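Working notes, structure below.
One protein chain omitted, others in place.
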Amino acid sequence: MEWEAVIGLEIHTQLATKSKIFSGASTAYGAEPNTQACAVDLGLPGVLPVLNEEAVRMAVLFGLAIEAEIAPYSIFARKNYFYPDLPKGYQISQFELPIVGLGHLDIDVDGVKKRIGVTRAHLEEDAGKSLHEDFHGLTGIDLNRAGTPLLEIVSEPDMRSAKEAVAYMRKLHELVRYLGICDGNMQEGSFRCDANVSVRPKGQQAFGTRAEIKNINSFKFVEKAINYEIERQIDLIESGGAVVQETRLYDAAKDQTRSMRSKEEANDYRYFPDPDLLPVVVDEAFKAQVKTTMPELPDAKKQRFKEQYGLDEESTAILTSSRPLADYFEIVVKESACEARICANWVTGDLLAALNRSGLEISDSPVSHERLAGLLARISDDTISGKIAKQVFEEMWQGTASADEIIEAKGLKQITDTGAIEAIIDKIIADNPGQVEQYRSGKDKVFGFFVGQVMKEMQGKANPGEVNKMLKDKLK
Amino acid sequence: MHNKSIAELARGLRSGEFSSVELTQAFLDRIKRHSSLNCYVTVTEDLALQEAKAADDRIAEGDATLLTGIPVAQKDIFCTQGVKTTCGSKMLDNFIAPYNATVVDKFNQAGAVMLGKLNMDEFAMGSSNETSYYGAVRNPWDLNAIPGGSSGGSAAAVAAGLTVCATGTDTGGSIRQPAAHCGITGLKPTYGRVSRYGMIAYASSLDQGGPMAHSAEDAAIMLQVMAGFDERDSTSVDLPVPDYRAGLNNPIEGLKIGLPKEFFGDGLNSDVAAVIESAVNEYRKLGAHIKEVSMPNLKLAIPAYYVIAPAECSANLSRFDGVRYGYRCANPVDLTDLYVRSRGEGFGKEVKRRILMGTYALSAGYYDAYYIKAQKVRRLISEDFKKALSEVDVIMGPVAPSTAFGIGEKIGNPIEMYLSDIYTIAINLAGLPAMSVPAGIVGGKPVGLQIIGNYFAEDRLLNIAHQYQQITDWHQQSPKGFE
Partner (left out) sequence: MSLTTDDVKKIAHLARLGIDEPDIDSYARDLSGMLDLMTQMSELNTDGVIPMAHPMDQVQRLRPDIVTEQDNREQFQAIAPQVEAGLYLVPKVIE
């Protein structure tokens, strides 16, 4: 039988607020355990939550970006369950009436476009962390993360393969970083994915029983976990078994999913409106204000880069993969007055390679956009050749000098005095009569030899175009 | 000194007739002498004397408020930094809050002296103060009777002169009913008027802190300090606080009083009914007009309340899990055992009953039938009040169907106990302000008149109560042995 997978994703994005969703404690990552858990985060008696405006703004911004309905009136509810990393014994979340309603995201898999529905996105608080290192057979609880704002983004079950699921997840990852609402750091858990997977005979309308795979923390693992789960379910059904609705955990080391019985035990969450919080009202004025902060979104930017700069698909994809990189590129083009394609080659080539080698982000680049623009401006006005520019770039990467300072100090300025070039060409032609003979008898390849000789003589500082032209004239 | 009003004491302190240290010491001595009433869970003697000394300095500097140097006591539901806050429970027997409740901060800023923390029903769940881990409180008017609950320690302490005044909290009548049973004046403010920050939650959409004192004037002075917006409480209302004393002497001629016929039906003790009628008559003499109003859904307030309050409490009390503070069972074998035994051993029977009820009402399959239904009934009850209060200025009636019952009399029958809250519970569902004012004595035990007003009409309620207290002296009577 031919099977079809049905996949929906629930993605938890940590919102990049400074303080927590219901308290004034810091959300910074990596602090000493429990030093960023205040009385509210610890669920001490009598303390109360007050909602962070920035979390609401970010949720609304996201909703507007996926063309979703923004609820004019949304409600926080308590989701009740006992777990040591959940200090109050309930998580403040949204159940009925989430802040973001139905929206969508378009993905592209192997050139085929597909629209994935986003059912809803709701605000909630993150839980703390259980540390399972051995404390005399006990578990340690760190509540620094407790109360960090999360936007849980729930997709429709619109995906039919692990590849589509990954494409959706990547698209969402790119979007939330573009919007500046999430740092997207998957190692630190800022962007986490649960996948609902089921299979059904191809052509069947009804959904099969689904399993939920929890907390998959990389794109690679999402693909592997879903593929494993699809295979597992098909094998199970084909061998006469039935899929059980359950929560499963992906074990990356073994590349398999396993049942998480502990989470199954009691899933009667007893949701009810949190009486400590009042309905959140998002009016037209608030929405309009948020809209003014909407950046250019990835799809629009890609389209514009192709049209405005005449870039190919590949460079466009690289340059628009993050907003800071795209911004960097655009500033370089503007300030250098250099051809956009050359700028693109430099940014996607030398710059990104150097960043990768040093493990740096574009925002931490030792060569700022002003300095790179300064370098490319010198290519553009023929002060130096592209080859010399690479040498200058290396110097710039190591130090703080500008391109002009390096060119000046090292005397790298391109020789444009045609008289000087001509004299050297004449000398080389005179010194190499054999090669001249070969060239003139039709061996074009020898031309490179002459170029090389001239450039060597001139220490690379001649304009290669000029040298080519003059050589061709002289060798005629 | 223990029967003087706040205003009189403040005058005495300013004139140098006595110091706050002397005043405080006098109350501390009385607390010791009458410790068998069991009003206090914690007496903060040293701290009180320190605060009194500081208050004397402040008075000398001419920087005093009306409450500076006045001994007050806090219901043990308000968190006090550095002083144990038990909420009447074994669960918090070792709990020292690292912060003050906003209400406590406000009394401190006013320069009041805290005598200690007052006994209460466990987590404010009870109408008799018998559910306290620290034992029942005795009613100074009848040592075998309950003082009412849950603010039983507060009411008994004020009545017995073991504090000048006290804070209370009211979720279903917990200020008004003990005030009535102990012959003092209590005010449950409009929901949102007094900050709930640091006040340990029982049912968050119903809980409200308020003053308990001898007179409406004292209550007005207290409320002046307690009321106001708090940015740490999302449900706190950002409205200006009026000067509650300013209007106390306004004439009430022409006041329209509504008497809901449902407040005077079966179940109301006839002697209590007679007291209420005579109080209403006093108002007639003051020029008030009386009108019958109707609260058709009143009877359903009890079932609605006993869904909503337990539902909220079942979640509010989940944080008591033996992990970060409070009681932890010995040698838990695993995580579930830690939870089940810490909570099982830390909570008393009434608390458990309500947690179970709330858990059940919220659980899958019952949510709509119980919780949503109760919320709908809540709206209808609230609309009954709105309608009535569009016809009259205030509603009057009894606080409780009878005077204080005996200790042990109803503890075995929780439902009967719940039904005794019939006249107070609906007000919390609607979020309205209401007072209990001493209006008579039946069989040696006090009876309270309830006055219910419109949202944020505390100033009006205090004015109406004060006018009554100008022509009656029920609020000045002391129980025998405590004069």
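Going by the order they are written in, the chains are A and B; count residues from 1 in each one.
Everything below uses one rule, namely that a residue touches a chain if its C-beta (ideal position, glycine included) is under 8 Å from a C-beta of that chain, and two chains touch if they have at least 3 such contacts.
Keep in mind the model is a prediction, meaning the values are calculated, not measured.
Judged over the whole assembly, touch between the missing chain and the shown ones holds for A, B. Only one of the listed residues, A:Met1, A:Leu138 or A:Ala288, touches the absent chain: A:Leu138. Only one residue in the set B:Phe95, B:Phe123 or B:Phe263 touches the chain that does not appear here, and it is B:Phe95.
Checked against the full complex, the one of A:Val244, A:Val281, A:Met294 or A:Ala337 touching the unshown chain is A:Val281. Within the complete assembly, B:Asn297 is the residue of B:Ser128, B:Asn297, B:Gln450 or B:Gln467 that touches the hidden chain. On the side of subunit A, touch with the chain left out of the figure occurs at residues 17-19, 23-26, 32-39, 42, 44, 50-56, 75-76, 82-84, 130-132, 135, 137-143, 249, 260, 262-263, 266, 268, 270, 273, 275, 277-281. Seen across the whole complex, the unshown chain contacts subunit B at 94-96, 98, 191-192, 205-206, 231, 234-235, 237-238, 297, 299-300, 302-304, 306-307, 314, 318, 321-326, 328, 332-341, 343-345, 347, 349, 352-353, 355-357, 359-360, 363, 369-370, 372-380, 382, 414-415, 418, 429-432, 455.
Criterion: only the chains that are shown with their structure count from here on.
Taking each chain's centre as the average of its CA atoms, subunit A and subunit B sit 56 Å apart. Looking at the complex, you find that subunit A touches subunit B at residues 39, 42-51, 78, 80, 82, 84, 87-90, 141, 268, 270-272, 275-278. By the touch criterion stated above, subunit B contacts subunit A in their complex at residues 78-79, 85, 87, 92, 95, 97-99, 101, 196-201, 203-205, 231-235, 311-312, 314-315, 318-321, 323-325, 335, 339, 359, 362-364, 367, 371.
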